[in-house]
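Step one of this worksheet: look at the structure below.
The complex appears here without one of its protein chains, the remainder shown in place.
And then subunit A:
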Amino acid sequence: MEVDKGKGEAEETRKVAEADRDTVTLKSSDGKLFEVSKEAAARLSTVLAGMIAGGSIDDNGTDLKQIGSEALENVVDYCNKHANSIPSAALISSSISFNTAPFKEPEEWERKFVDRLSHDALFDLVEAANFLGMERLLDVTCHKISEMMKGKSPDQIREVFNIKNDYTKEELEEIRQELAWAFYDD
């Protein structure tokens, strides 16, 4: 009996310690574990914030079955870098107005962060950001992908993204005529 009671107390103490922990453990679809600051996770991801507030965080690793280990590593990396970055002066000074929400271009470190990713890694990350409700990361990754599309012809876009053209020549000609305003110089 004495031993059991001691065990129970130890369990209690461990639980309290877990609740006080300042990190959360996330588990990728392929079973890898990642630690991320609880504060950053809650601030940057609406989904993780909801899980932390609702107590559905698993101390042995919260299952994120939709996210592979490479994408999750990038998510965690982004959260850590975000926690350490200082907002640029431009962002601070544009917050004075009552009416206009400041337009936030990606910061230098965010640009570098997405620039080093392969296409596949970038697309995995954009889906992870969407799934986790990470508005800022979604914004930065979508911005990067949109830049890869700008000023390109349909053929060039197919080439960059390795997409197969599933239109017939006749179908494309029909679209071109219907939307002549968009294709008059092609």
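Worth pointing out:
Definition applied: a contact is a pair of C-beta atoms (placed from the backbone, for glycine too) under 8 Å apart; a residue touches a chain by one contact, two chains touch by 3 or more; residues count from 1.
By definition in this document, contacts and distances are computed from a predicted model.
One chain of this complex is left out of the view, and of "Inturned planar cell polarity effector homolog", "F-box domain-containing protein", "Vacuolar protein sorting-associated protein 5" or "Ribosomal RNA-processing protein 42", the protein name its UniProt record gives is "F-box domain-containing protein". Remark: the omitted chain is touched by one listed residue; of A:M51, A:V76, A:L117 or A:L138 this is A:L138. Interface residues of subunit A with the unshown chain, by the touch rule above, are 93, 96-99, 119-120, 123-124, 126-127, 130, 138-139, 142-143, 145-146, 149-154, 157-158, 161-167, 172, 175, 178-185.
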